[in-house]
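Can you read through this structure? Questions will come right after.
Shown here: the complex without one of its protein chains, the others still in place.
Per-chain numbering from 1; labels A and B assigned in written order.
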Amino acid sequence: MSVPLLQVEELKVHFPVRGHRGQRVLRAVDGVSFQLSAGETLGLVGESGCGKTTTGRAVLRLVEPTGGKVVFAGTDVGTLSGQSLRRFRRRMQIVFQDPFASLNPRMTVGDALLEAMEIHQIGRPQERRAMAQELLVRVGLNPDYLERYPHEFSGGQRQRIGIARALAVQPQFIVCDEPVSALDVSVQAQVVNLLQDLQQELGLSYLFISHDLNVVRHVSQRVAVMYLGQIVELATVDELFSAPQHPYTQALLAAIPIPDPEEVLRFLPLAGELPSPMEPPVGCRFHPRCPHATAACAGEAPRPQLITPSHLVACHRVRQRREEQC
Amino acid sequence: MRLMLTCKRALVGVCLLILVTSMALLAPLIAPHDPGEQNLAARLQPPAWLAGGSLQHPLGTDHLGRDILSRLIYGSRISLLVALIAVAVSGTIGTLLGVAAGYWQGRIDSFIMLLADVQLAFPFILFALAVMAVLGPGLRNVIVVLGITGWVAYGRLLRAEVMSLRAREYVEAVRALGQTDGKIILRHILPNVMPSLIVMASLRVANMIIAESSLTFMGLGVEPHIPTWGSMLADGRAYITSAWWLATFPGLAIMLTVLGVNLVGDWLRTTLDPRLRNTV
Partner (left out) sequence: MLDILWHRLRRALLVILGVSLFAFMIVHLTGDPAVLMLPPDATIEQVEEFRQAMGFNDPLWQQYLRWLSKAVRGDFGLSLRHQQPALALIAERMPATVELTVAALLVALLLGIPLGVWTGSKGNSLPSFLGSIFGLLGQSMPVFWLALMLQLLFGLIIPIFPLTGRGTISQLVMPAIALGLYTTATIMRLLQSQMGEVLQQDYIRTARSKGLSYTRVVFKHALRNALLPVVTIVGLQLGTLLGGAVITESIFAWPGVGRLLVQAINNRDIPLVQAGVFVLAIGIVTINLVTDLLYTWLDPRIRLQR
């Protein structure tokens, strides 16, 4: 593997929460590391509230990381500020989940696209309208839509506009934050295909955040599974879906409706509820819900370990079994 | 049904406001007398419909023989002028502080909200009176005091609105594009808080009219030689036992103007901003 485009090391995002009990800390992201090469798609999955969305925002510095490092194309994003950060933003973009909230209701599609180009002075002013029309064509929309307002479009169309806006600044990397979860199933496939086509044409890299394992499996080369602010398993799509190692991944996979009857997995119900990220369990964060938990799991947090060159797992049981085998 | 009802009320409110505004604008044309013209021979004349009244002075005269109707008409100018400028000043300050608090949050927000709490802790009239006493009475000082102290209502409202807008994905998208904070606020936040701002400003006009007349009534507002509803009431207070009309008409004028503003404000609230419907 060449030098990765994006390198995330021990990323942490802690929010101070001022509740009725005084100041407390919500550990939304608590030590997340991964890499992404040019042209690659990394899927990031987990239940809602596991910190996957915050991870995406922190990589782009839309929320300030509390700790860790994000290196993009050799630049430590954390050291940038003010003007230099704003200039750098051109290279990393985001597509949001809610197509109804992600466009300013008072701006036409054209204004939104032109604004993006103006910020980074892309093209000459008189060329920008034509460029905006090209962008619309590129995302599969009629170029005449430039003068229209967001409320005139369907969810799928809006999502295409959101993608066009991200493309307007010619980024190398896009965080796709649940880009299809708010759409109808029939529209989902179209938007997913569009994203894949654009990746082919423009050589984009995606961090594809979703709770929908079927979509993630379809678009990603590698997949990371998050639980309570940490990555518990990270592997290539094939390895993760054919041989999931972490009990949480196994449970997640068991919960999805599976179109292929050959792949029926043993059903692993999860006991209990998702604990609060303000008071994560000591030791392995999954141990209170884990069907295989032992006393050791409540003691020390398991370190992520490579079980094959492309398969990382953080679980005591997996480590023990491997040690026994050796 | 509810909307229909506020609609009819709004019509009443609009009529009242048109009446007051035209009084203010056309004062020299429609006032029967000069508001300062004294006529000691015709002191304390009752309104025309009472014994001793004359059509010369339809609403009677005051203790210096000045025509009450003419003073009422000219008084509307001060009430509207002070209220509108004070609302503009306090609205601007409140918007700046509220947007800053809601957009940047953190320490700036804590400080601005502390300032708001401090100001709300003061009994407003007392504080305004004390400041007026130190600065000295006068039209300009009334506007300064009301303008500077009136920001809290806007500040709190806008802070909450901006906080929720800032968390919207479209604002985040523009931030991700690398837009500057200033342009994000100007293009994406301010246009979307405009409806609430307009509603709040319209309702605050009523408060300002009452506040100005209260200060003037207490003798620490607009200079006494300028005809205002507040000073007419203050003059009339001494004659409440013998000449009731002195204090009655200016009060009615204040009440009807404030009523008009409130009716229109209520209507704006229900049409422009459904979220504000339940605040009284």
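In this section, a residue touches a chain if its C-beta (ideal position, glycine included) is under 8 Å from a C-beta of that chain, and two chains touch if they have at least 3 such contacts.
Quantities reported herein were computed from a predicted structural model and do not represent experimental measurements.
Between the chain not shown and the residues B:130, B:190 or B:272, the one that touches is B:130.
Within the full complex, the residue among B:21, B:38, B:180 or B:248 touching the omitted chain is B:248.
Residues 1, 5, 9, 114-115, 117-118, 120-127, 129-131, 133-135, 206, 210, 213-214, 217-220, 233, 236-237, 240-241, 244, 247-248, 250-251, 254-256, 258-259, 262-263, 277-278, 280 of chain B touch the missing chain (whole complex, contact as defined above).
In this section, only the chains that are shown with their structure count from here on.
The geometric centre of chain A is 51 Å away from that of chain B, both derived from CA atoms. Against chain A, the residues of chain B that register as touching in their complex are 168-170, 172-180, 187-188, 191-192.
Per the touch definition, chain A reaches chain B in the complex via residues 57, 60, 62, 85-90, 92-94, 96-98, 101-107, 115-116, 119-120, 162, 165-166, 168-169.
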